[in-house]
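Here it is: the structure, laid out below.
Heads up, one of the protein chains got dropped from this complex, but the rest are sitting where they should.
Naming follows writing order (A, B and C), and every chain is counted from residue 1.
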Amino acid sequence: MTVLVGGDTRAIVQGITGREGTFHTGRMLEYGTRIVAGVTPGRGGAEVHGIPVYDSVEEALSSHPDANASVVFVPARFAPDAVYEAVDAGIRLVVVITEHIPVHETIRFVRYARYRGATVIGPNCPGIIAPGPRVKLGIMPGHVYAPGPVGVVSRSGTLSYEIAYHMTSRGIGQSVVIGIGGDPVPGLDLLEAVELLEGDADTRAIVIIGEIGGDAEERVAAAIAEGRVKKPVVAYIAGRTAPPGKRMGHAGAIISMGTGDAASKVKAFERVGVPVASTPSEVVKLLEVVL
Amino acid sequence: MTVLVGGDTRAIVQGITGREGTFHTGRMLEYGTRIVAGVTPGRGGAEVHGIPVYDSVEEALSSHPDANASVVFVPARFAPDAVYEAVDAGIRLVVVITEHIPVHETIRFVRYARYRGATVIGPNCPGIIAPGPRVKLGIMPGHVYAPGPVGVVSRSGTLSYEIAYHMTSRGIGQSVVIGIGGDPVPGLDLLEAVELLEGDADTRAIVIIGEIGGDAEERVAAAIAEGRVKKPVVAYIAGRTAPPGKRMGHAGAIISMGTGDAASKVKAFERVGVPVASTPSEVVKLLEVVL
Amino acid sequence: MKLYEYEAKSILASFGVPMLRGRLAATPEEARNAAAELGSPVVIKAQVTVAGRGKAGGIRLAATPEEAYRVAANMLGGEVKGLKVAKVLVEEAAEVRREMYLSITNERASKSYIILASPIGGVDIEEIAREQPDKVLRTRVDPLAGLRDFQVRRVVRWLGFEGDRGRQVEAVLRGMYRAFLEYDADLVETNPLAELADGRIVPLDARMIIDDNALYRHPDLQKAYEEDPRDVTQFEAAAKKVGFSYVELDGDIGVIGNGAGLTMATMDLVYAYGGRPANFLDIGGGANREVVYEAVKLLLNNQRVKAIFINIFGGITRTDEVARGVEQALREVGRPKPIVVRLKGTNEEEGRRILAGLGIEMYDFAEDAAQRVVRLAGQ
Partner (left out) sequence: MKLYEYEAKSILASFGVPMLRGRLAATPEEARNAAAELGSPVVIKAQVTVAGRGKAGGIRLAATPEEAYRVAANMLGGEVKGLKVAKVLVEEAAEVRREMYLSITNERASKSYIILASPIGGVDIEEIAREQPDKVLRTRVDPLAGLRDFQVRRVVRWLGFEGDRGRQVEAVLRGMYRAFLEYDADLVETNPLAELADGRIVPLDARMIIDDNALYRHPDLQKAYEEDPRDVTQFEAAAKKVGFSYVELDGDIGVIGNGAGLTMATMDLVYAYGGRPANFLDIGGGANREVVYEAVKLLLNNQRVKAIFINIFGGITRTDEVARGVEQALREVGRPKPIVVRLKGTNEEEGRRILAGLGIEMYDFAEDAAQRVVRLAGQ
């Protein structure tokens, strides 16, 4: 177990028979992920890439009691229910890829999961990948990652692929890469993810890929100031040229009510000694300094 | 700390200005309980037995940050809110004396408390008393108790006073006496209370005072059968002559849908080697054997 | 509070549960008109809040409106399992393909709501659970998360449905759940829940029990209960108004205690020494003299009670208040039968002083008092 995932990760895929679910189940299996079952109500008995499909998580777990994680590809209207179902069945890590889930729904199922001792990554996220044990719960392109000592946490999917690609090209591998997702309220938030990496023996340095909206980066900076994060941190913030009051693609990427602009986040990091890259590829140069 | 309460218990009283709240605050103080504040909305600034009264738990705690327990005397319609308020403010032990709270309300606030890491004793209960450190959070007559090695858990208030009185008269003191209350769904249930006593270094033997209704006694017996309770246990079950289908005073004391009669409970205990007293005073005789 | 079938069905229908067509009738004429309106044959069902009506003659088929008149005339004013029949429910007679069981209740062990479902219905759930336990699905609903779609799907699958009939079962379950929550129910049960030959899914019978402590939130039901306490006796209803719990038993020794457990223990003691308790009477926590006065008066005036045993251990209850209540009752009614008292706890000395002044027998130990009262009742 690196952070949240590891060699003992056994995953189920909720919504496995949908287009995205089927496609990415194939990619996850290719990468090496141990997927033990799929779930789609009404499709029990089918198979996807040789993985048995069940009507419910409960049935999947009764045949595969070692399952301990779930990846959710269920459409937005039904995704919250899928999370409750997974948590209720005792799954401890639920990765929600689905976009466009109403924030109120997310707030409720994230709270429920927390109260039940489960972690939600996402929604609207690329997932989590650990190149060492070759576990990928999500939709990132596996070939851009390599094992190594740097933990990456990102609010953006593609930007994290991009930066991992630059890192790998320059010989800097990743312990784990967590895409927390672009929604205003992520299950696992930036600070919680950074704290996990801080406590992870396999992680020597941390890359934070932030963007406009909210104050998650400022809260990480505050935690660093308090000495709660001691490992070297390098950051990148997207959206320096974004105008206020406009949602920039992600539901959470909006400068509103006077908070969330990139300048404030850059300043917060720089004030606590965290170097902030001005382009994605510059992250690697800054990393080479701290490693 | 014996079980749930101890020398570091600092209590607030919610509903302190009501008739029962005021009366029992006096009795608790006399017994030795450290009550640091009272709460009654709209009565902030008053004093009861020299204890300052606040409008809210939040205000009480900001002046008395060491408060870690609450005793609730608030009328049934407002008692659930008082529990949420206490839990929300960070109180870890909430003793709800109030009777006649709708079961659905109890189910919800008990779940909320559990999710927030707090324990609820009650509702409709006499509370908890630890004669050693002289902490009484509740309404039991303090003079019938004495320090000693026996933990008592009871679904009935007066019956627990009666049995404690017999014990004390015969020189057998109590580590702690927990009245879990007579409602169908108690916050802390019989089994949970027994498990706390099992884990308590100051408790050498356990007395269970059960009654008709539900299957809490059967579940304790099952736990004993599984070896989860190793200390000597003595039981008494009230209601051997109660007819089915009738609520016997307590909302929870009803034989219904084929479960909850005394014979089943007595049999369950005897099957796992727990002696069951046929009269309250016989409990003491059985205790003298096992101690 | 137990609801009549027609009350439970009316509530469930208001939450979207499909129902058989039916009419309530309080007279044979109304039953005949209902049968004519609904189209014969019809089923006539006595409205009593007790299980097992069918076997006791409380459910009858009527082929014509005239037969409906005769059946209703027979039932109305009569008794089913000891309970008066004031109303009958006249329902269309449906051809049943399959009977199932569905209920929602509070589960003590899990401290949550629980849905019980079985593809077998029409008999008590205890019987199903005993004889075919693998046919009973138990689905716990987290009280904060609420009923979720996956749980609904689980129940529907368990009952063996999909497609249109699955959606009907879903409507039944969701309606039952909403009724359960909004009416603070201890139990909402449809048994049998039937699949009809025409494809409809409807409850043939429905039961609801409302939490007495929540009745204040449902003024209509509270009013209905006050006007008609159903299976509660007049004595029990009167006692509740005064503020104590009272249950009639078939013996001859009146028992008064404070606290449910102690009162039950007192009954058990009487029984253990060869006596038979006439009642359970718990004056409750913190009872004042007025309540005690009413309680003692009730037993003094009950002809069946030959002797009274008052067993008090004071916590909230102040024993001097108890003694004063006894004093007041004796002053008013006199002392037509022996009274034995055992008093312990708060203000014990004062309580004993008052009772001693009345010349009442007092004991330190409940066992002694019990033995004595059994002897007195036998004389």
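One rule holds for everything that comes next: contacts are C-beta pairs under 8 Å (C-beta built on N, C-alpha and C of every residue); 3 or more make two chains touch, one makes a residue touch a chain.
What you see is a predicted model; the values in this text were computed from it and never measured.
Though it is not drawn, the left-out chain touches A, B, C in the full complex.
Checked against the full complex, the candidates A:55, A:88, A:198 or A:211 give a single residue touching the omitted chain, namely A:211. Within the set A:50, A:227 or A:258, the residue that contacts the chain not displayed is A:258.
One of A:37, A:118, A:139 or A:206 touches the chain omitted from the figure, and that residue is A:139.
On the side of subunit C, the interface with the absent chain consists of residues 144-145, using the contact rule stated above. Counting the whole complex, the residues of subunit B in touch with the unshown chain are 41-42, 55-58, 78, 81-82, 84-85, 88, 108, 112, 115. Although one chain is not shown, part of subunit A still touches it, namely residues 20, 24, 76-77, 99-105, 107-108, 110-112, 115, 126, 139-141, 144, 154-162, 165, 182, 184-185, 189, 209, 211-212, 214-216, 219, 236, 238-243, 246-253, 257-259, 278-281.
Assume only the chains that are shown with their structure count from here on.
Averaging Cα coordinates per chain and for the whole protein, the chain whose average falls nearest the overall one is B. If you average the Cα atoms of subunit A and of subunit C, the two centres end up 53 Å apart.
Spacing of subunit A relative to subunit B, judged by their CA centroids, is 45 angstrom. Counting partner chains per residue, subunit B shows two or more touched chains at residues 115. Of all residues in subunit C, those touching 2 or more other chains are 142, 144, listed in ascending order.
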